[in-house]
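Below you'll find the structure I mean.
== chain A ==
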Amino acid sequence: MDTLIGQGLVALEMIVDPGSFQRDRVGAKEFTDESYGPGAVVGTATLDGQTVTVIASDAEAFNEKFPVVYAGIIGMEEGYKMASAVYATLAADVDKPAAQKRPLVLIVDTPGNGPGKVEEIFGMNKATGAYQLALAEARMAGHPIVAAVVGRAISGAFLCHGLQADRIVALDAKFGTMIHVMPLTSVSRIIKKNIEVLEELSKSNPVFAAGPQFFYQLGGVEALVPEIEGLRGAVIEQVAALRAAKAKGEATGPVGRAALGAARGGRVTRPQVAARMTAEFAAVADKYRPHA
Partner candidate 1 sequence: MKAERQWNTLERDTAQRMEAAARFIGPGKQVKVEDVVPLLEAVVRPGDKVNVEGNNQKQADFLAEALCKVDPAKIHDLHMVQSSVPLAAHLDVFEKGIAKKLDFAFGGPQSGRVAKFIREGKLELGAIHTYLELFGRYCLDLTPRVSLICAYEADREGNLYTGFNTEDTPVIVEATKFRKGIVIAQVNKIVDKLPRVDIPADWIDAVVQSPKPFFIEPLFTRDPGLVTERHILLAMMCLKGIYGEYGVKRINHGIGFLTSAIELLLPTYGEELGLKGKTCTQMVLNPHPTMIPAIESGWVEAIYCFGGELGMEDYVRARSDVFFTGPDGSLRSNRALAQTAGHYALDMFIGSTLQIDQYGNSSTATANRVAGFGGAPNMGCDAKGRRHSTDSWLKCGREVPSMNELIGDMPRGKRLVVQGMETFGEGRAPAFVDRLDAWKLAENAKLDLPPVMIYGDDVTHLVTEEGIAYLNRCANLDTRMAAIRAVAGYTEIGLRAKPEETKRLRDDGIVKTPEDLGIDPDTATRDRLAARNMRDLVDWSGGLYNPPARFRNW
Partner candidate 2 sequence: MPNWSKLQTRSFLESSARERALGLVDEGTFTELAGPFDRMSSPHLVALGEAVEFDDGVVTGVGRIGKRPVFVISQEGRFIGGAVGEVGGAKMVTTIDLAVAFAEELRAANPKIAADELPLVAISFETGGVRLHESNAGLLAHAEVMDAFQRARGKVPVVALIGSRIGCFGGMGFVAAATDVIVMSEFGRLGLTGPEVIEEEMGKDEFDASNRALVYRTTGGRHKYIMGDCNFLVDDRVAAFRAQVAELCRLPVADFEQFRRIGSAALVEKQMRLVALAAEMQPKDAYDVWRRAGNNDPAGLGDAPVDDFRKQAQRLSV
């Protein structure tokens, strides 16, 4: 097997305990309408014995109602369906202590969001926004969330399905794994810079080049998985590590990755900006207190 692109469901089965995946059921919620957001696959499985919610994209599905949604694209229905699955997960464990909240596993292989007229008229931006907020809420409630990038993690689609996870692992680039906003050729065209120059520059500066290795340097993914067979292990390992990290109150998710970006030398300006602003505000904070 040389790639998992377009095979999100295969990847899903590889990662969770064999035969454990129950599609369309999360906690008490059942997703009964098969035609609703067919590209969004949600359900419950076990991972190394513990119950997990799984969210993935089905590249084979085509949304009859919204023709710009196919090949794993996250459209309006898909975004809200994924968000619902997260809320159903929250509801399922609402009474459990943080340490016992079930993990969410996001299998990431999505080429984008629905770029259509109806989507704009009805506000596609809300659907993906809703999913991100739901994931952030679940993460903060204690659910460990691990995203496994197995294929395409493109721009806005990665933002909603991936980047709100506690931890992200990505399959090595040799399997065709794609993480980017835009391929470098398109970047080159739009910002009017020579492609060779950009390729050369990307060796020393990971901020605009396409590929999981560059996101790794920026702290955008926690770990690269060298072989397909290692995916399951990597996800199990991250879940375990997360339980410990969360218990200790360590930063995970986007905040954790920002720190990682600085530590790996990929995003070093970010902490400087934050430190400067924090110091500047501290100097004037009294002016903004009551009765000042």
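A quick word on the picks: all candidates are chains of the complex that A comes from, given by their letters.
By our rule, contacts are C-beta pairs under 8 Å (C-beta built on N, C-alpha and C of every residue); 3 or more make two chains touch, one makes a residue touch a chain; residues count from 1.
Everything numeric in this text was worked out from a predicted model, so none of it was measured.
S.K.: All of 1 or 2 sit in the same complex as chain A; which one actually touches it?
M.R.: The single touching candidate among 1 or 2 is 2.
S.K.: Show which residues of chain A lie in contact with candidate 2 when the two form their complex.
M.R.: 65-66, 68, 76-77, 80, 83-84, 87-88, 90-91, 113, 115-130, 132-134, 136-137, 140, 155-156, 158-160, 163-164, 180-182, 187, 190-191, 193, 201, 205-209, 214-215, 218-220, 253-255, 257-258, 261, 267, 269-274, 276-278, 280-281, 284-285, 287-290
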